[in-house]
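Here is the structure we will look at, set down as structure tokens.
A single protein chain has been omitted; all remaining protein chains appear in their positions.
By letter and in written order, the chains are A, B and C; residue numbering begins at 1 in each of them.
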Amino acid sequence: MKIETRDVGEVRILEPSGKITIGVGDVALREAVHDAVQSGSKKILVDLSDTTTMDSSAIGELVSAYTTVTNRGGQLKLLNLPPKVADILQITQLITVFEVYDNEQEAIASF
Amino acid sequence: MKIETRDVGEVRILEPSGKITIGVGDVALREAVHDAVQSGSKKILVDLSDTTTMDSSAIGELVSAYTTVTNRGGQLKLLNLPPKVADILQITQLITVFEVYDNEQEAIASF
Amino acid sequence: MISAESNVHLVIGSQIENIELVQIVLEESLRKLEVGDDASHAISLAVGEAVANAIQHGNERDPGKRVEVDLALDGDDLVVKVADEGRGFDPTQLPDPCAPDNLLQPNGRGILFMNSYMDSIDYSFDAQGGTMVTLRKRLGAPRPEAPAADHKEMG
Partner (left out) sequence: MISAESNVHLVIGSQIENIELVQIVLEESLRKLEVGDDASHAISLAVGEAVANAIQHGNERDPGKRVEVDLALDGDDLVVKVADEGRGFDPTQLPDPCAPDNLLQPNGRGILFMNSYMDSIDYSFDAQGGTMVTLRKRLGAPRPEAPAADHKEMG
């Protein structure tokens, strides 16, 4: 797992790729969100296009990130769910919590 | 493991690639040599450039192939030993049995 | 725990890094059974959750405690058993992670993953306290893209 980070205007886009699982990338995801929040970013978009799998621990980190950002008055949204990840958000009902986009421009404009 | 086969003049060149180990490619190697012998080929060159490893079973197949071809009045020679394969031929002293080349033209001309 | 029909049995120390080792063995075994990538991914996720629970909640990451994983075929069913040396727990007393109040909890979704991705999961507890979870999934369903993997030997 590795996470690429880029900014488009005020939106911080995080692009984790590969497996996010316990001990493999869950902490990296937490740190990337933490860094974004620390640097004052209130608009965070997590692009999951290249994420191949997430276990319950990774989902937990995503939820914690959502909570942290929301509590600071920011927004965390998701972009491009691969089928396996969409499945997981369905199973966990988190699809009802996250705002999900499949087009980067639209996602950015939505903040 | 897969084996590519090509003919240059009267020389049948076999190019096994990947791992040749027990249950993985040792039989394929035997069959490729068998086919060459059946088709009347008496000049067989095994190019090991892309062979990543050989276990004792694969070495056994190579020795059997050598014996079969020699018994029929043919020749079996080796081309391009990667360091790991060269090591194995050293350890087994088979380096004293096989004629080994590191240049295809020279190898072909030697038959 | 090694049954007569066991095909592969793995014993690991309680290190988080060993979860991946179990998944590698599992995925390689499924590949040999010609199980498709999607099914293999689902099973691997579920088994990863079971092993994570055994390491974290069961053995509390005590490196001296072992987790045992057993892979077997029972007819067309893959049967995976994961056992730890912990104190057990009451699986009937767990909060529902999908209840509206729990949706934003960071934990509590592992058993949901196992239930969602396998046909069945069953807990049993040792007199000495260890937990064993048995995960089951039918592999035999014919898949359009490849010949059915029925009656193949595992591993």
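We adopt the following convention: contacts are C-beta pairs under 8 Å (C-beta built on N, C-alpha and C of every residue); 3 or more make two chains touch, one makes a residue touch a chain.
Since we're looking at a predicted model, the values are computed, not measured.
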Chains on display which the left-out chain touches in the complete complex: B, C
Chain B residues touching the omitted chain (full complex): 21-24, 53, 55-57, 59-61, 63-64, 66-67, 84, 88, 91-94, 96-97
Residues in chain C touching the chain absent from view: 2, 4, 6-13, 15, 17-18, 20-21, 24-25, 28-29, 32, 63-64, 66, 153, 155
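The working rule: only the chains that are shown with their structure count from here on.
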Geometric centre distance via CA averages, chain C-chain B, whole Å: 44
Where chain A and chain C are represented by their mean Cα positions, the distance between them in whole Å: 27
Interchain centroid distance [CA atoms averaged], chain A/chain B, Å: 53
Multi-partner residues of chain B (at least 2 other chains): none
Of all residues in chain C, the ones touching two or more other chains: none
